[in-house]
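One protein chain omitted, others in place.
As written, the chains take the letters A, B and C, and residue 1 is the first residue of each chain.
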Amino acid sequence: MHNSQEGRKLKVGVLGATGTVGQRFIALLSEHPYFVIHALGASQRSAGKPYSKAVTWKQTRPIPSAVREMPVHECKPEYFASCSVVFSGLDAEVAGDIESAFRAAELVVFSNAKNFRRDPNVPLIVPLVNTSHFSLIPQQRSLHSPPLKKGFIVTNANCSTTAVVVPLAALEKAFGPIESCMITTMQAISGAGYPGLPSLDILDNVVPYISGEEEKIEWETLKILGGVTETDEGLKAFDMHARHPFRISASCNRVAVVEGHTECVSLRFARRPPPSPQQVREALANYTSDAYALGCPSAPRHTIFVHEEPDRPQPRLDRDFQQGAGVCVGRVRQCRVLDIKFVVMANNVAIGAATSSIINAEFAVNKGLIT
Amino acid sequence: MHNSQEGRKLKVGVLGATGTVGQRFIALLSEHPYFVIHALGASQRSAGKPYSKAVTWKQTRPIPSAVREMPVHECKPEYFASCSVVFSGLDAEVAGDIESAFRAAELVVFSNAKNFRRDPNVPLIVPLVNTSHFSLIPQQRSLHSPPLKKGFIVTNANCSTTAVVVPLAALEKAFGPIESCMITTMQAISGAGYPGLPSLDILDNVVPYISGEEEKIEWETLKILGGVTETDEGLKAFDMHARHPFRISASCNRVAVVEGHTECVSLRFARRPPPSPQQVREALANYTSDAYALGCPSAPRHTIFVHEEPDRPQPRLDRDFQQGAGVCVGRVRQCRVLDIKFVVMANNVAIGAATSSIINAEFAVNKGLIT
Amino acid sequence: MHNSQEGRKLKVGVLGATGTVGQRFIALLSEHPYFVIHALGASQRSAGKPYSKAVTWKQTRPIPSAVREMPVHECKPEYFASCSVVFSGLDAEVAGDIESAFRAAELVVFSNAKNFRRDPNVPLIVPLVNTSHFSLIPQQRSLHSPPLKKGFIVTNANCSTTAVVVPLAALEKAFGPIESCMITTMQAISGAGYPGLPSLDILDNVVPYISGEEEKIEWETLKILGGVTETDEGLKAFDMHARHPFRISASCNRVAVVEGHTECVSLRFARRPPPSPQQVREALANYTSDAYALGCPSAPRHTIFVHEEPDRPQPRLDRDFQQGAGVCVGRVRQCRVLDIKFVVMANNVAIGAATSSIINAEFAVNKGLIT
Partner (left out) sequence: MHNSQEGRKLKVGVLGATGTVGQRFIALLSEHPYFVIHALGASQRSAGKPYSKAVTWKQTRPIPSAVREMPVHECKPEYFASCSVVFSGLDAEVAGDIESAFRAAELVVFSNAKNFRRDPNVPLIVPLVNTSHFSLIPQQRSLHSPPLKKGFIVTNANCSTTAVVVPLAALEKAFGPIESCMITTMQAISGAGYPGLPSLDILDNVVPYISGEEEKIEWETLKILGGVTETDEGLKAFDMHARHPFRISASCNRVAVVEGHTECVSLRFARRPPPSPQQVREALANYTSDAYALGCPSAPRHTIFVHEEPDRPQPRLDRDFQQGAGVCVGRVRQCRVLDIKFVVMANNVAIGAATSSIINAEFAVNKGLIT
């Protein structure tokens, strides 16, 4: 049995605590069954203030009382020494150095930042998909200089990637490799953080471009859906879906939605004939994440909720289902160009960000990776 | 030379004059160089009232003074007998019978309704693309019972079809047949008419479904981009792109935009190797419609305006360019699944509706089909 | 002690169960500590269907499982005979006759409809303000023909009225009569029901008019804030604030907000000198409703939450606080024309509609008016 099941609480820290993702971490962690917020980190400008003075709180729930008066520290490992887990909502400009320093200080970091996603020793884990990639952690520790006993970094994926890899993983599990996939996203403004998108750019408008986003989807999907192989030198390595070539093409758009990314997906299976829409629907609905099976408390009961109504999922109506921890799929039907097409919607600030980090941490606790 | 060039004005009528498309017809025709609004038709409820009393005017320009006091008639041919052209913005529920009756009365009808789009003797014409389909008109007249001397019906396409067929036509002209095409639309609320979409359905939301829309795009595109062949019986027929199979898959979404449909398009050419993005950009920018070449006054100078900025076209910024009579393309780039992908944006109430009918009528006048 | 505190559940019915307010009733009642949904009523068109087939569910939570398969009945008293309370979310077109019939059948009706709000024997109760008006119930029963033993009707106020009377009541309690009050509302689209406002009317727009709304605010406020007097004939009557003349002027606007009415209020007290902004802030924050004091489970702990930040309350951030059961006030400051001005925001579908009816019913249970 892992620690938490014995009723012991684990102290956790939050880096970038005043930012958009950091606020979401705090809102979620304040109600967590065994993680307890112990330390908050932000920029030098915020350091020394009580949290309620340092933050411009933009969540719909008030600031949790437990953190209102908690002091904000600079993001230095010494202030987080007693934290079993550190969640990072840092901006990419500073996340690289800070997260490195925390790992070097034997801290465990679950990061939303993109800096380490392409690191060959850092798992990029969508907790409803590829928790098997935790198997790289021992190697990450041993290759570190000096080798680490406890510290490691795990990243989670970009929010738009997260939405789509969940159904893709379910379908590969059921029907074998996918050969190609076209994704067109309609992404919420909260994906850009705060202040993020100027209102003049998006009210009564669509912006058919998000810098770097298409590349992230195309690359991250391969790392997440790929396996772990062994190199000639005896090292573990992410195979980037090398067992079967997988072509992905993404087109990313920003729309006037506060929360919830909607994505139109078409795909072609390697297997001929391909599964029918009904078989696809069933495979999606039956897919269960290992995280849920293992009892991670933040993992959703329905990894993928499959809508039957012709006009769902919709971000405003479906983004809060299961606290946004799962993904919703609808309109599963045949595609005249590839095989199957459908719509997927996921809450970009829940499963697309903070919730993913937290489930990853719960999984790591469960597997004994955190002590 | 045709009549208009001799300075003669042509009387025109508008059916469905109080509706969304009808209002747009009136706004455009009130500034037309040679069409003059002569008669207005609407439902029985409006008949007998002056136009300004019958309409709930929703355009940003005031009601043109020339029609304010013009009486609204029922949609019966007798009230339109002296009209050289009748524009129809009727709802599909009534358009079929009324437009039939007008044609039978030797009137010329340019219709936005969907009722006759699939009729094998009625051209479905996007004026920036396939004005060559006017060649079917003599057969439409001769096969009518009794045969007609002057009357005919021409339809224009659904607004979301119109946007995409313009660049597709330009590319087929330059590079030969397209083999497959994926289209994901983000459509404006004005495409649904008035009252149309309830505000509760679309504010802070995306609706990933528009009833019948995907089928329209997939079918209409083939009729428009196809040619005219001769059957064994010596009749002309639309070949539905039969010279080369063309697979089209559309996914339609409604977004919180007032005007302007944005569509993400990916396509594969038959020709190997395919053209480069730069060749595609040039072919699009150089494409000129026959309607413009012939001097139709409402045809835009730039059939396709190609944006170089990475984040354009955008509906709010680009929908009024050239009074919305052309289409805008941007983000031409390689696609990892098909060959090329790009974004197209077109004003759904201008080139996507009333403007198309008007250019079609200008073309017919120019070709002597209207007397 | 009342029944509920002995752990007994009370069966309740919902009229207009498929409409916007009805859906909200069902969502709230499905989690209620002692009300249990027992019967659902809707139009003839829905009758006979299971609820999940009859409704177009538009709430962000899924249909509660307890009502999914519950049959929908016509709104006839016989189907609701065993209900201790009937909540009505009926449209005004039908509410009058149906609610009358239910009362005549000795049923207790808590209604959101406007039909009986001006009835001199029907209390118009905002549960955070004037539960004292329940004192009219015995007279309502005795004057009914034939006299009733159990049946009665209580209405709650229009959503925009509800928001403003709560702080007004708090201020009159603390500082004596208000002499005049100017109210400018910015109301959410959900206040108009579904389909309600066409999206073309409100996207990128303000509509400075809501039919009948200003009159409702001006009249209902007087009934709610007024007292109960005795007439020469020995009858009880609402005094419409006659003890001190109170002039109210409202200007109502619709804005592009899904949920939450925001209202700018300025007022002048009879008392000279008037209270200071700080005194007003304290009086608002200290005000507690009798419903909360008595332990009504849906009454909010903070009847009025007073914001100190200069830019709050805001509908998107504050409408879900306390499940929308209270009201939020901010920007309390001096007014150069009257005495004091402030901003009030209330959730129009929670405290502005269904939640008010439910707290009213809880209060009536507590007072022994429901058996």
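Assume a contact is a pair of C-beta atoms (placed from the backbone, for glycine too) under 8 Å apart; a residue touches a chain by one contact, two chains touch by 3 or more.
Only a predicted model underlies this, so the values are computations on that prediction, with no experimental measurement involved.
In the complete complex, the residue from A:I183, A:I202, A:I224 or A:A346 that touches the missing chain is A:I202. Of the listed positions C:Q139, C:S251, C:T288 or C:Q323, the one in contact with the omitted chain in the full complex is C:S251.
Per the touch definition above, the residue from C:C264, C:A285 or C:L369 contacting the chain not shown is C:C264.
The chain not shown here touches subunit B at positions 58-62, 203-204, 258, 316-321.
Seen across the whole complex, the unshown chain contacts subunit C at 180-182, 184, 186, 203-209, 211, 218, 247-249, 251, 253, 255-258, 262, 264, 266, 310-317, 330-331, 335-338, 341, 343, 345. Along subunit A, the points of touch with the absent chain fall at residues 58, 189-190, 194-204, 256-258.
Heads up, the rule we're going with is that only the chains that are shown with their structure count from here on.
If you draw each protein chain as a dot and join the dots that touch, every dot ends up joined to every other dot. Interface residue usage between subunit A and subunit C, two copies of one sequence, is largely shared: over half of the residue numbers at the contact are used by both copies.
Here the chain at the heart of the shown protein, by mean C-alpha position, is A. Taking each chain's centre as the average of its CA atoms, subunit B and subunit C sit 49 Å apart. Distance between chain centres (mean CA atoms), subunit A to subunit B: 44 Å.
Subunit A and subunit C, compared by their mean Cα positions, are separated by 41 Å. The set of subunit A residues touching two or more other chains comprises 203-204, 258, 316-317.
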